[in-house]
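The other protein chains are all here in position, but one chain of the complex has been omitted.
After this line comes subunit A, so read on.
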Amino acid sequence: MGAEEAVIGQKGKSEAKSLNSANRNQGAGRVGFRRMMNRLAHGLFFLATLVGVVVLGILLFDIVNTGWKWVSADLLNNFASRFPEKSGVKAALWGSIWLIAVTAPLTFIFGVGAAIFLEEYAKKNWFSRLIQLNISNLAGVPSIVFGILGLTIFARGMNLGQSVLTGALTMTLLILPIVIVAAREAIASVPSSLRQASYAMGASRWQTISRVVLPYSMPGILTGTILALSRAIGETAPLIMVGAVTFIYFTPGNVFDPFTVLPIQIFTWTGLPKAEFQELAAAGIIVLLAILLTMNALAIFLRNKYQRRDG
């Protein structure tokens, strides 16, 4: 409405008055109806947005309500068992930690490497367009298809079996597009004046990239990597495909050991008939969400800390 009045104001007061009164005579009812529709729509749009908030609230409440009584030191220190009261997530928790510990450096190296190549070295030709198109298409491939790839290439083809390494390599390929996109954005946001200053000092291309561009874009890259890893921690389907075992009673000792992860443990418990196991699944979800929350907090912390230094 403000914009409407401002424009009328420009036309001159007298003209505006005659316009206004003409409008009022013709369609006071219509304007009122249009305003009412606007208010009604405002309310409906707001309610639609709230649906997400409400569902999130119900979901969290339901899970905490169901699983909280099982959250204890025993849950973290016990292996899975037939007896709910003796069951815990130890193998799954350590499996998830192993998986992320191996996936993180792999995705970081390949993701940032690809991003630097595309932003700093690649010429704008059909080849870089192909890589780019390819990355955006990979991001839309269902995760379970990556599971098939991991099963065929890593588990069977390279004979790595149902090991931590198989899982980590599969996860790396799955989240690589996310890391590449985030790292490219971070690298592209480095002001060109910094690059030019570095070249002016006689630095070579790689010196400029490694000592100016990367340090400057590191907070953005790390944030993107951590968020991608938090996606990997919650993934279930691809790991089931590569054959991560459900009931195992030890923690992995090296990357060639079989493993399970929290989401698979949660999935298994959800499917068991006894009600106690579903409560355990909820407790497992609380542990999983706690890890995700920590990772997100870390990402936000990194972003804020380094942003302040630059500012």
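Details
By our rule, contacts are C-beta pairs under 8 Å (C-beta built on N, C-alpha and C of every residue); 3 or more make two chains touch, one makes a residue touch a chain; residues count from 1.
Everything below uses one rule, namely that contacts and distances are computed from a predicted model.
Per its UniProt entry, the chain excluded from the display bears the name "Phosphate transport system permease protein", taken from "Phosphate transport system permease protein", "2-ketoisovalerate ferredoxin oxidoreductase", "ABC transporter ATP-binding protein" or "Acyl-CoA dehydrogenase". For the chain missing from the display, the contacting residue among A:I100, A:I180, A:V255 or A:L302 is A:I180, taking the whole complex into account. When the whole complex is considered, the residue among A:I240, A:V255 or A:L302 that touches the unshown chain is A:I240. Note that of A:R35, A:K69, A:K86 or A:R211, the residue touching the chain absent from this view is A:R35.
Of the options A:S87, A:S143 or A:T166, the residue whose C-beta touches the omitted chain is A:S143. One chain of the complex is left out; on subunit A, the residues touching it are 1-4, 6-7, 34-35, 37-38, 41-42, 44-46, 48-49, 51-53, 55-56, 58-59, 62-63, 66, 109-114, 116-118, 121-122, 130-131, 134-138, 140-149, 151-153, 156, 173, 176-177, 180, 204-206, 227, 230-231, 233-237, 240-241, 243, 246, 263, 266-267, 270-271, 278, 281-282, 285, 288-289, 292, 296.
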